[in-house]
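Right, chain A next:
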Amino acid sequence: MSFLLTATAALPALGAIATAAVPAAKRNAAKWLALIVSLATLVLAAIVLVRFDPGGDRYQLTESHAWIKDFGVRYELGVDGIAVALIALTALLIPFIILAGWHDADPLETGNKRWRPTQGFFALILAVEAMVIISFEATDVFLFYIFFEAMLIPMYFLIGGFGDRAHEHGEEAASTQRSYAAVKFLLYNLAGGLIMLAAVIGFYVVAGHFSLQTIAENGVPEMATSTERWLFLGFFFAFAVKAPLWPLHTWLPNAMQESTAPVAVLITAVVDKVGTFAMLRFCLQLFPEASKWATPAILVLALISIIYGALLAVGQRDMKRLVAYASISHFGFIIMGIFAMTSQGQSGATLYMVNHGISTAALMLVAGFLISRRGSRLIADYGGVQKVAPVLAGTFLIGGLATLSLPGLAPFVSEFLVLVGTFARYPVIGIIATLGIVLAALYTLVLYQRTMTGPVKAEVEGMPDLRVRELVVVAPLVVLLIFLGVYPKPVTDIVNPAVKQTLSDVQKQDPKPEVEAAK
Partner candidate 1 sequence: MNPVNYLYLAALLFTIGATGVLIRRNAIVVFMCVELMLNACNLALVAFSRMHGNLDGQIIAFFTMVVAAAEVVVGLAIIVSLFRSRHSASVDDASLMKL
Partner candidate 2 sequence: MENLIALLVAAPLLGAAVLLCGGRRLDAVGHWLGTALAAASFVIGVVLFADMAGKDAEHREIGQHLFSWIPVEGFQADVAFQLDQLSMTFVLLITGVGSLIHVYSIGYMEHDERRRRFFGYLNLFLAAMLLLVLADNYLLLYVGWEGVGLASYLLIGFWQHKPSAATAAKKAFLVNRVGDMGLSIAIMLMFTTFGTFAFGPVLESTGETSEGMLTAIGLMLLLAACGKSAQVPLQSWLGDAMEGPTPVSALIHAATMVTAGVYLIVRSGEIFNAAPDAQLAVTVVGAVTLLFGAIVGCAKDDIKKALAGSTMSQIGYMILAAGLGPIGYVFAIMHLVTHGFFKAGLFLGAGSVMHGMNDEVDMRKYGGLRKYMPVTFVTFGLGYLAIIGFPGLSGFFSKDKIIEAAFAKGGTEGWILGGVALLGAAITAFYMTRVMLMTFFGEERWQPAPDPDKAPSVEPGIEVHPGEMPHPHESPKVMTIPMIVLAVGSVFGGAFFSIGDRFIHWLEPVTDHAHGHPPISALAVTMSTVAVMVIGVGLAWLQYGRRPVPVVAPRGSLLTRAARRDLLQDDFNHVVLVRGGEHLTRSLVYVDHTLVDGVVNGTAATMGGLSGRLRRIQNGYARSYAVSMFGGAAILIAATLLMRAV
């Protein structure tokens, strides 16, 4: 019984408390503290990655302690390949997020000694990291649920409390729009979470315990078909809001638009992954039959998300909103891959979660740097940046190309896997989904053309190129995108066994190729 997993989650939590405690004057100390903690967490995550044996048991590094006997709740942690990959992603992205948001939370007026936004900002980020990590590690439904919900609070403060410095409608309007976005985010997710609470309780009433590890040993508890379906819907609703799946997506554009770029990355690259991850781990494992029953409907919704999100991305005037809708489209792919119920689809989906995290981070953070320079999120306010800031433009382009999943960059691998996986079982849906790759190219290139190319706009003149700090943030992401695009094997090796397990949970085999089937 190791305490590695606990440590991985506890470290950022403690770090958050420490950071929050830093006195107002020592602002930079707080920043450095947060950065160091996040890096230490990354180290721990790396250890988890190393200690994890892809060929080994389903759940590894498990910890199990009694917690709330009356609710049948245990403090049970354990990771399978999927969780490990996502923990690694989270731990990896947070330092970049912190570094990218280095100056985002510097207080405007330093007179107020009590008000310590900077400390709060970084503490909240670390708190989110801790909660995300533990919800990836939790193998107890209730434990997961608690952090799945609690996560909302720090996120809510991050969205509502810290926005872009410059805002086209002035600070007053900005704060109202921010809190609107924050409240919208919270209410959507809280509503989803509470519906799920009903389902969680229902599940307890049926099963009498919450332990996935027990389920992995003794199989899914018996329940009536209708019950299973209702419970499944309860769970899925919450995850679909989080993910987000059309038509529950409208909170995402607002949230990403109003929050600072690093927080936007935190939302879409880290927190939302919990939703898709949970579909894979909880929906499929706890309610295999219901999952199969709901598959067609979900696939259709996912398909709508893909096309709809892409089309809306094309129609956006605000580059953050554009990225948000692009993400919605990508989440459509992920969900499609999960419910295609093929090993290619689900491996692809898992890979997609990782890759989308990295690619969105790259694109969004660069966009954030751009916005911080010009003080506007409107695409129309830019033009010809490529001429004055070639490196910025270049990284932006790479981020964009990753978003349109260009072969050779990481997202391509996952997207193609998802498409193949879906196509293998649902050809029509697969083919329609491929339209998404054309649309992705459209919105990305339009964005790049309007902002980076063409004659240099007056406001853009003399815009500085990427600074060292910013380069430190972006360069590793770009390298990672290329590496995972050329050599994704390390990730797939970790993920594959877990996916195999999940598929066996739902008792699905991959469709045989026609030729072999004929033999």
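The working rule: a residue touches a chain if its C-beta (ideal position, glycine included) is under 8 Å from a C-beta of that chain, and two chains touch if they have at least 3 such contacts; residues count from 1.
As a selection rule, all candidates are chains of the complex that A comes from, given by their letters.
Model, not experiment: these values are computed from the prediction.
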Chain touching chain A (counting every copy) in this complex, out of 1 or 2: 2
Interface residues, chain A side, partner candidate 2 - complex: 187-188, 246-247, 249-250, 308, 311-312, 314-316, 343-344, 347-348, 384, 386-387, 394, 401, 406-408, 412-413, 416-417, 419-420, 423-424, 427, 430-431, 434-435, 437-438, 441-442, 445-446, 449, 452-456, 486-489, 492-493, 496, 499-500, 510-516, 518
